[in-house]
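Note that this complex is displayed minus one protein chain, with the remaining chains in position.
We call the chains A, B and C, going by the order they appear; numbering starts again at 1 in every chain.
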Amino acid sequence: MPYEIKGLNEECGVFGIYNVPDAANVTYFGLHALQHRGQQGAGIVASDGKNLRQFRDRGLLSEVFSNPADLDFLKGNMAIGHVRYGTAGSDSLANVQPFLFHFQDGEIALCHNGNLTNAKTLKKRLEDSGSVFQSSSDTEVLIHLIRRKVRMPFIEALKASLNEVKGGFAFLLMTNDTLYAALDSNGFRPLVLGQMDNGSYVVASESCALDAVHAKLVRDVQPGELIIINKDGIKIDHYTTETQLAVCSMEYIYFARPDSIIHGVNVHTARKRMGILLAKEQPAPEEADMVIGVPNSSLSAAAGYAEAAGLPYEMGLIKNQYIARTFIQPTQALREQGVKMKLAPVRGVVSGKNIVVVDDSIVRGTTSRQIVQMLKEAGAKSVHMRIASPPFKYPHFYGIDISERKDLMAAKYSVSDMCKLIGADSLGFLSIPSLIKAVDIPDTGDAPNGGLTVAYFDGKYPTPLYDYEEQIKEPLNVEPVEEILKKQNRGE
Amino acid sequence: MPYEIKGLNEECGVFGIYNVPDAANVTYFGLHALQHRGQQGAGIVASDGKNLRQFRDRGLLSEVFSNPADLDFLKGNMAIGHVRYGTAGSDSLANVQPFLFHFQDGEIALCHNGNLTNAKTLKKRLEDSGSVFQSSSDTEVLIHLIRRKVRMPFIEALKASLNEVKGGFAFLLMTNDTLYAALDSNGFRPLVLGQMDNGSYVVASESCALDAVHAKLVRDVQPGELIIINKDGIKIDHYTTETQLAVCSMEYIYFARPDSIIHGVNVHTARKRMGILLAKEQPAPEEADMVIGVPNSSLSAAAGYAEAAGLPYEMGLIKNQYIARTFIQPTQALREQGVKMKLAPVRGVVSGKNIVVVDDSIVRGTTSRQIVQMLKEAGAKSVHMRIASPPFKYPHFYGIDISERKDLMAAKYSVSDMCKLIGADSLGFLSIPSLIKAVDIPDTGDAPNGGLTVAYFDGKYPTPLYDYEEQIKEPLNVEPVEEILKKQNRGE
Amino acid sequence: MPYEIKGLNEECGVFGIYNVPDAANVTYFGLHALQHRGQQGAGIVASDGKNLRQFRDRGLLSEVFSNPADLDFLKGNMAIGHVRYGTAGSDSLANVQPFLFHFQDGEIALCHNGNLTNAKTLKKRLEDSGSVFQSSSDTEVLIHLIRRKVRMPFIEALKASLNEVKGGFAFLLMTNDTLYAALDSNGFRPLVLGQMDNGSYVVASESCALDAVHAKLVRDVQPGELIIINKDGIKIDHYTTETQLAVCSMEYIYFARPDSIIHGVNVHTARKRMGILLAKEQPAPEEADMVIGVPNSSLSAAAGYAEAAGLPYEMGLIKNQYIARTFIQPTQALREQGVKMKLAPVRGVVSGKNIVVVDDSIVRGTTSRQIVQMLKEAGAKSVHMRIASPPFKYPHFYGIDISERKDLMAAKYSVSDMCKLIGADSLGFLSIPSLIKAVDIPDTGDAPNGGLTVAYFDGKYPTPLYDYEEQIKEPLNVEPVEEILKKQNRGE
Partner (left out) sequence: MPYEIKGLNEECGVFGIYNVPDAANVTYFGLHALQHRGQQGAGIVASDGKNLRQFRDRGLLSEVFSNPADLDFLKGNMAIGHVRYGTAGSDSLANVQPFLFHFQDGEIALCHNGNLTNAKTLKKRLEDSGSVFQSSSDTEVLIHLIRRKVRMPFIEALKASLNEVKGGFAFLLMTNDTLYAALDSNGFRPLVLGQMDNGSYVVASESCALDAVHAKLVRDVQPGELIIINKDGIKIDHYTTETQLAVCSMEYIYFARPDSIIHGVNVHTARKRMGILLAKEQPAPEEADMVIGVPNSSLSAAAGYAEAAGLPYEMGLIKNQYIARTFIQPTQALREQGVKMKLAPVRGVVSGKNIVVVDDSIVRGTTSRQIVQMLKEAGAKSVHMRIASPPFKYPHFYGIDISERKDLMAAKYSVSDMCKLIGADSLGFLSIPSLIKAVDIPDTGDAPNGGLTVAYFDGKYPTPLYDYEEQIKEPLNVEPVEEILKKQNRGE
């Protein structure tokens, strides 16, 4: 049972720090603030200037490091760490990061947030000339590319390799004395640079991790940058200058923590503005009594919607805080109850009322349908769904595990059909221009869409899709709405 | 590290069910919805009509029952279950409930939510004539009282014993064929009766547990009632008729889940009304830019305050969802960071703003001070604390672990001194009449305070205090405000 | 899956120490040497002179104390500890010892090795006047008896209570400043007194635990003794002088560790002598090629047998050291293999040979049959079983979990029938006189059977059987040998 209610999972969070005592401890606290980006695995590699030491395992950070000795073992003033989302059940052991490579000429640790769109092609090319991959993760590709450039100095090889990998990525690398951070040429994935009071530098997927370790946000790492931190201080280098900001809009919509600031925009504030603009574009019906949000990621947008609509903002759904990762298999008769263990309607609030429910997005539609059903069973007179993002029609190839169109409800059905399928009384989505306006990244120059990637909504990907070009063209097999509704009525 | 941010801990949650297949499974789901009432231990006893079987251990419900075999072992159509708060570190094993007693003449299982005010006296009396207590919990007292009435039929002995124990309690008992539920004569603790579609009866601490197992709320168990459920159906009996409703107001203010309905009042709605009335009594300063709540228990009141004050309701603090119970001991240098792992300010929201923070209560004051400090460090121009309950001046003897006046900030300091101590720019509390008005239990007749216990605020306890009479009279040792502030400035 | 190959389980091991720093640590090491006496639970209670602190749980000692903090928590210079055998699957939590009772007038910790033959009667009597037992263990009876003597000083009440309980017992009690050790009036269970270099006293179930903590063996605790250790030194008191030494012979035969010394007799040496005498009474057949023992408990006797018979002593069976307590359920097809995971025949040794197998005892006969089968499958030409103890015909009521005659093969079948049932080529047992001669406790005066209990072999119990009087008279239902053999041939 995943922690998140929605079936939309971030790949990872990364954290790195240079020049603090007990760097692994600080990294632990940084990763703790990034735990929402991945709960299936965690790990830290630390360097004492000579040796790199690694500890990692499956599970939450606090489970992985349940024995203090394992953290103590990671000695040194530098560290990188990682939290990871991964497919449960399979052997995810090989994929838990950071990876640590012991070469005859030195050690390199590596971790990564993102998805490479040409990983398959690169892997094939590398395998065709004899490379061996141990993990199924894209992350390993980079180190292979680097190491294949056998006569090139490390820094040159790294830059050349970063130019070969495509897609969304935020890489952290660490040798025994240097920390490297690199961001893809579109800045799809967030990555920030911070600084401690003692001057030490920190890099992290989100600024909330900087706050957690009392570091100040210096600035966002920019597309194409390669940041090098060692005893000579910090060097902001570039592996490419052909860059174009196109931040993943899903970070603002769903993934990032509300207290994070990405490219100058506080995530909560952006979400609230999405709610405000949504209220204008998709107004509440006249009979609406209140606005409620789906906890936790939609609460900001719901508050904005309520404010703009002049409707009371109520707590109509609550989230159980004690969802266990490893959960017993209920008997057949009780399985349905299991589904409702994560969310509960507040009967006293919604009963007899016309409700506007604000959610951040619709992916498969399953959760939305359950929410509508749950609220109606709790006595809601009508349920009007308002989605604080545009219809999610196209797969996400830059670091989220929705990469097949057939999984996306909006790829197959019109808004009115979606409304029928989820059983809502009305359904409305935010427009793409309003999304862009709500985020409003400052100083993006002539970057299209205000520096955001909105390809999941309009299909206009800012980069070639490489390995995924074919897939996206495959025809969709769409089951007629009436068939599905009939099945639902029969309880299937 | 406790799950809850505030140092105020409910003692327990109870759940019982009669006549469903796999009763232990259903009980599991019911307890899951009550997990907020106790996270240190959990257990279930089931009966197959002949034998009672027990499984219990320290930890969260999902940790205790991590092996499905342990739930399968609990065969039968009846079960009672318990989630428990207890002192960490000590051997809490003996106190994990339900207790199961194997007498030569039959088995009895027992669990309990509440606190007996004359437990010490009763224990002494029983010990003086040779009784032996294994646990330190009050719960055991009842079974001793019953068994000492050796020539009395069980039901008579039970009633007589219930008349001997004083304080707040909701007891569930189970023999091999009958389920019993009893509530104290003031109804201090919540306890509801529900019914499944198949007619089976359920009892639970809160109605949210009924929702979780798809049972309908029939009604609240009333003060002095003894409910008996077996193959003859349900019998609503009384062990006393000298009753007076005096529900613990802290359930509405802080403990209960927002979706629960207690004596006809939805908890979220009551909290929101507290916020609304608070806004009237303790208005926001003119310069206030926004209202924020302390997650999660204060969010309803904060929304009410914002609505009434006509101020934007913002998310200025967020709670980390991934707090581990067993947490590594950080190094000395990092301990302070550990404190901030539970809450984080949303810098982008609060920076440069005048903030009204709505919290549900102030107990020791430590958390409030940290919140003010955290918000100011995040750039808040001013922080105005508004507390959606009256000052907590008198100990709570009916089932919450605050039973010493010296731990209560409001017992020792005036509101203006409290304001200085927590470092806020202003501080205001809800009045007792407004609290009563906000809850507004219907049809309470002539019950004082609208059927609520507000003794924690005015010291007028609705019952004698028995074992605690002396304690409450002890003089308080109050350290001067200036001394404390000096220490704080010195960083002590 | 139990650790021990034979279905014969000791109840417990106890350890206590007075006046050493970190007494809980020393107790840990002492219990470690007693782990063979019980693997289902372990616990320690320590006293710092003021408070008693307890930690205990299910599992091996090293599992219970896997977190060093739990041992550190047990502060103080005095401690008692316990390892326990208990029924798996059921809620054994309540039975894990030492028990710790918090009375209004002080704390008492208690643990116990043995079995009380009148526990049921005493429990009934106590329950009839209102006592409540939490555990199903006999141990609790003593504290109830003591506490019922409400006007008697503790030491008097303890002595009077010790006179009330019957059967085999070695009790350790601890108050905040005194350690008590008491042995039953027949000395059924072993208990030794030791002394550290610094003069501190230690009591333990076996002398191997003294060795483990570098204490010297002072002497065995004698029947009827009550030893009191506190700041005034040691006092050897008696609760009765009506005593008669009757040490459980199964300690010498099977339970105790070979390096322990019980009443002046080294266990290994006694076992070896049993083997030597067995060789004389039940000589090997002429064609015998070698002698092998069943590991580990029969190896001493087997070596003695081989020596006396002038035959090579070989390793024909080996025991897997890595048997897990929690073991996966194999598929139906593989279940049989599971049985053989504990023992393996050494094919290269036994193939084509006529084997004498020396085992310490036959209880149900199941293991013996499997051993014969296993050896024959490995190519043994003939398998001659020689048992280094007399036929086990009568139940054991003094502290071992074989208390039903129907479980004992020798209670139902003649030696020649047993031989057929286990499939051996011949079968012979040691005689009772030879058993007595092999142990040969020095200076037992006129104690019958040289101070040993041999009632399991001759049915002449040295004490009344109290609660078990009826049971032992029940007629046995004996299935004809031919029927069983037929079933076995059909593979049932």
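Throughout what follows, a residue touches a chain if its C-beta (ideal position, glycine included) is under 8 Å from a C-beta of that chain, and two chains touch if they have at least 3 such contacts.
Predicted model only: the values in this text are computed from it and were never measured.
Undergrad: Kindly name the visible chains that come into contact with the excluded chain.
TA: Counted over the whole complex, the chain not pictured touches A, C.
Undergrad: Touching the absent chain in the whole complex: find that residue among C:L299, C:I355, C:L452 or C:L465.
TA: The single option touching the absent chain is C:L299.
Undergrad: Where the complex has a chain not shown, which of C:L71, C:A94, C:V294 or C:C419 is the residue touching it?
TA: C:L71
Undergrad: With the missing chain put back, which residues of subunit C would touch it? List them for me.
TA: Contact residues on subunit C toward the absent chain are 3, 21-22, 25-26, 28-29, 32-33, 35-36, 39, 60-63, 65-66, 68, 71, 207-208, 211-214, 257-259, 261, 265-269, 272, 296, 299-300, 303, 307, 312-315, 318, 320-322, 324, 326-331, 333-334, 337-338, 340-341, 344-349, 378.
Undergrad: In the complete complex, which positions of subunit A touch the hidden chain?
TA: 53-57, 73, 89-91, 93-94, 96, 99-105, 120, 123-124, 127-136, 140, 143-144, 147-150
Throughout what follows, only the chains that are shown with their structure count from here on.
Undergrad: Find the chain most remote from subunit C, comparing centres computed as mean CA coordinates.
TA: A
Undergrad: Measuring from the mean C-alpha position of subunit A to the mean C-alpha position of subunit C, what distance in angstrom results?
TA: Chain centroid spacing, subunit A to subunit C, equals 59 Å.
Undergrad: Determine the centre-to-centre distance between subunit A and subunit B, using the mean Cα coordinates as centres, and give it in whole Å.
TA: Their C-alpha centroids are separated by 36 Å.
Undergrad: Just give me the whole-number Å value for how far the CA centre of subunit B lies from that of subunit C.
TA: 47
Undergrad: At least two other chains touched by the same residue of subunit C: list those residues.
TA: Touching at least two other chains: none.
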